[in-house]
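A single protein chain has been omitted; all remaining protein chains appear in their positions.
Here the chain labels run A, B and C in written order, and each chain numbers its own residues starting at 1.
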Amino acid sequence: MIKVGIIGGAGYTAGELLRILLNHPEVEIAFVQSSSNAGNPLYEVHRDLLGDSELVFVAEPDFSKSDVIFLCMGHGKSKEFVETNDIPKSVKIIDLSHDYRLKAEGNDFVYGLPELNREVIRSSERIANPGCFATGIQLGVLPLAAAGLLNDELHVHAITGSTGAGQAPTRTSHFSWRNGNVSVYKAFKHQHLGEIRQSFEQLQSSFKEDINFIPVRGNHTRGIFASVYIKYDGSLEDAQKLYCDYYADHPFVFVTDDNPDVKQVVNTNKAIIHIEKHGNKLMILSVTDNLLKGASGQAVQNMNLMFGLDEKAGLNLKAVSF
Amino acid sequence: MIKVGIIGGAGYTAGELLRILLNHPEVEIAFVQSSSNAGNPLYEVHRDLLGDSELVFVAEPDFSKSDVIFLCMGHGKSKEFVETNDIPKSVKIIDLSHDYRLKAEGNDFVYGLPELNREVIRSSERIANPGCFATGIQLGVLPLAAAGLLNDELHVHAITGSTGAGQAPTRTSHFSWRNGNVSVYKAFKHQHLGEIRQSFEQLQSSFKEDINFIPVRGNHTRGIFASVYIKYDGSLEDAQKLYCDYYADHPFVFVTDDNPDVKQVVNTNKAIIHIEKHGNKLMILSVTDNLLKGASGQAVQNMNLMFGLDEKAGLNLKAVSF
Amino acid sequence: MIKVGIIGGAGYTAGELLRILLNHPEVEIAFVQSSSNAGNPLYEVHRDLLGDSELVFVAEPDFSKSDVIFLCMGHGKSKEFVETNDIPKSVKIIDLSHDYRLKAEGNDFVYGLPELNREVIRSSERIANPGCFATGIQLGVLPLAAAGLLNDELHVHAITGSTGAGQAPTRTSHFSWRNGNVSVYKAFKHQHLGEIRQSFEQLQSSFKEDINFIPVRGNHTRGIFASVYIKYDGSLEDAQKLYCDYYADHPFVFVTDDNPDVKQVVNTNKAIIHIEKHGNKLMILSVTDNLLKGASGQAVQNMNLMFGLDEKAGLNLKAVSF
Partner (left out) sequence: MIKVGIIGGAGYTAGELLRILLNHPEVEIAFVQSSSNAGNPLYEVHRDLLGDSELVFVAEPDFSKSDVIFLCMGHGKSKEFVETNDIPKSVKIIDLSHDYRLKAEGNDFVYGLPELNREVIRSSERIANPGCFATGIQLGVLPLAAAGLLNDELHVHAITGSTGAGQAPTRTSHFSWRNGNVSVYKAFKHQHLGEIRQSFEQLQSSFKEDINFIPVRGNHTRGIFASVYIKYDGSLEDAQKLYCDYYADHPFVFVTDDNPDVKQVVNTNKAIIHIEKHGNKLMILSVTDNLLKGASGQAVQNMNLMFGLDEKAGLNLKAVSF
């Protein structure tokens, strides 16, 4: 059994990790750390876990008890944690923040998008888990980048659920405001653009085009619906083949002829991709669950790869569907 | 024109008052006070008012400019405000908090439920505007009390929208939690039970029975759906006549044979009442908008009565319906 | 492996069964019958199953291939199906309709509420799976009935999600109507009252009191929030002990001191029960997922019992939580 520790155990992504890992056939939860909730049972914070676990949050991690730790703290705090704690080399790290996603000198974390870096992930000790928007958008574009077809601007629009913004109560997370509402934020300058561009360049080093990205706050809780389009000269059939080939051996990505909707993937680790040709444009629709394929599900997928398990272990999740 | 001042202008009920009063044919807004927003335009807080008014919040009320003030601060703060400010006798007061709703020595506020106290309200200088649950529930029961028919326990269940809890962001007002969720709070001990009982006793002095009241948090923003039942020996026809007679000259309450739903009244000052007989029980359904008939709409209705205007002035509001 | 056939495979409860059974470690889907969808892949109807199964709906069941069949047709159609088809004795039947829930001469189906009838279910060949409201309400009351404490009227209020009404598009299932709306239906005469009363009488043969039941249409998709109260002379501690003892060895029912909400159980087979004492009343809150513990999850729980499997096999489902 793989012994797992979770750092920052009270947030949304930690809750999702626990929901997956408590039923994962190869995992044992070693500890769940949370400064603010130390001493309380997990189910007082993640209330659906009532009856699933009697575990209690701890104040301090005991690295010696764990084979891998997941860092589920806020952005900026992972780096501080890694630098100020003496984490044994034997303990693998999967970081869910953005702190290590961008390549930089001294950054030995591997960008954990299995559909881009699976083989490297298998032999990595430290993983920077991708952002939620970044995952949904990249999965819609990677096959084009791999084929060197990103030769014009990308037009990207993606609508996310409220859980993407975390559990801090704010004006825009207030039910009375958000219910029935739609708004845009960080248009053209969302922080995920960096990791998206980095991945495209990894596959197509010539890529220099604009990525025009409008992120939208939807009035649902879970799920990202991303639409992308770009100038494309080939036929729809060629594009479909390109996508089907690219994802042929990736177990969570499905290319479909049917017009997708986000609830097809909510509460699963799947991504569903649909492509259409309109005039000289190729449009790609990509749907994912921001907390699973966009965060905790992908983190477990990475863990499975790092430990030589079946990539899908613990991730055959029942969709909520409604 | 009646000159109106609003104290505590940044909250939900103040926003609703402004939405009504800016279009009220007999009203002029004298000032809108808000300590935390002084100097900012109204539309920065009540964002739908963009284009409707260039008014700016003020830090200090100027009572000399107003014929009536609405107190829209939190519960407990109205009393403090009235006691520490030198409000001229000529300025009428309509308080939307619970501070003056219960009769007590030295409390000269009249309980402002027009369907109970209309004639007294017309000649009052100070009004305690009823609570939202209290309004919906009383409108469902007043005709029985007036007929002396409250001779057994009352069974009350009422589901409210999120705006009933105000704009403070909390765990239970967070979109990610509340969307798709249902829960109960303050079962059997909600603070509105006092004013409800007081009104029933006013009409039927013998009333001593339990009021079993379960308040429910719904996952909508506006509207209260209240169901009430009580042992009742008469016929359905008798009960319908009782209700139709009681509300015959009350312009906002409608008794219907059709099964009601809460969206029939959302964004209006209406109450819709429906009654059924089942076995030896009379069931009454009552739907209201918690922010209008349950708060700011009723406050304007009271103002209209106090100033000798048409009771409906400014209150012919377009339902949102969807 | 248990070979499972599903009759009426295109509806909501069949979809939920498939979501569970495709990941059930001891089950193999033998066939999924649907007259209207014969020849189409499952994932064209249950669109989240894309990538999970290549199975195709069949027009006619082949009983010889199955150890058990689930009947997921509309109410009234199960009886017709059983009477007009020559189902081999060796094939167990689990019926999700109301056709066989009430005891009657010639009805050899056992009422499949494991928390009431577990031992009998283990040795049964034919199960009538309980209704969704009936499940949630009974789980809130069974311990009292078992202790002979149902000696006064029951007051029951339960709010259900839209999936409780099935997938037929109607006025009250239209998004534009139901979103943000609340309404009541079949007050005091819901069809589940019969099976509820039957179970209470099974445990407390003297039970003759009224069950006052108001069913409410909520504006969520999944989950039933039921509140029940009844006169009760004992202490809260006695009641808590009664409930904890009753459910001690039932793996899906949890008694909690915390105020529950329906999303704690959505997408799981759990029931969470919470009790409070107010004056001379005992109030019980019960939350369940109408499609799982209230339908397909419970059907699988029954199957597990009938085949001697772990009662929880295949039912460790990840909550959606948000």
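Worth pointing out:
By our rule, a residue touches a chain if its C-beta (ideal position, glycine included) is under 8 Å from a C-beta of that chain, and two chains touch if they have at least 3 such contacts.
What you see is a predicted model; the values in this text were computed from it and never measured.
Touching the missing chain, out of A:Pro25, A:Gly76, A:Gly148 or A:Gly180, is residue A:Gly180.
From the options C:His157, C:His192, C:His220 or C:Lys293, the residue with contact to the chain not on display is C:His220. Interface residues of chain C facing the missing partner chain: 12, 161-163, 167, 169-171, 173-180, 219-221.
Against the chain not shown here, chain B presents residues 12, 15-16, 19-20, 23, 44, 46-51, 161-163, 179-180, 221-222, 254, 256, 258, 261, 263-268, 270, 272, 291, 316-322.
Listed here are the chain A residues that touch the chain not shown: 155, 157, 159, 161, 176-177, 179-185, 187-189, 210, 212, 214, 216, 218-223, 225, 227, 229, 259-263, 266, 276, 278-279, 281, 283, 285, 322.
Throughout what follows, only the chains that are shown with their structure count from here on.
Looking at which positions face the partner, chain A and chain B present mostly the same ones, since more than half of the interface numbers are shared. Distance between chain centres (mean CA atoms), chain A to chain C: 34 Å.
Rounded to whole angstrom, the centroid-to-centroid distance between chain A and chain B, based on C-alpha atoms, equals 46 Å. Each of the following residues of chain C touches two or more other chains: 161, 179-180, 221-222, 261, 263, 266, 322.
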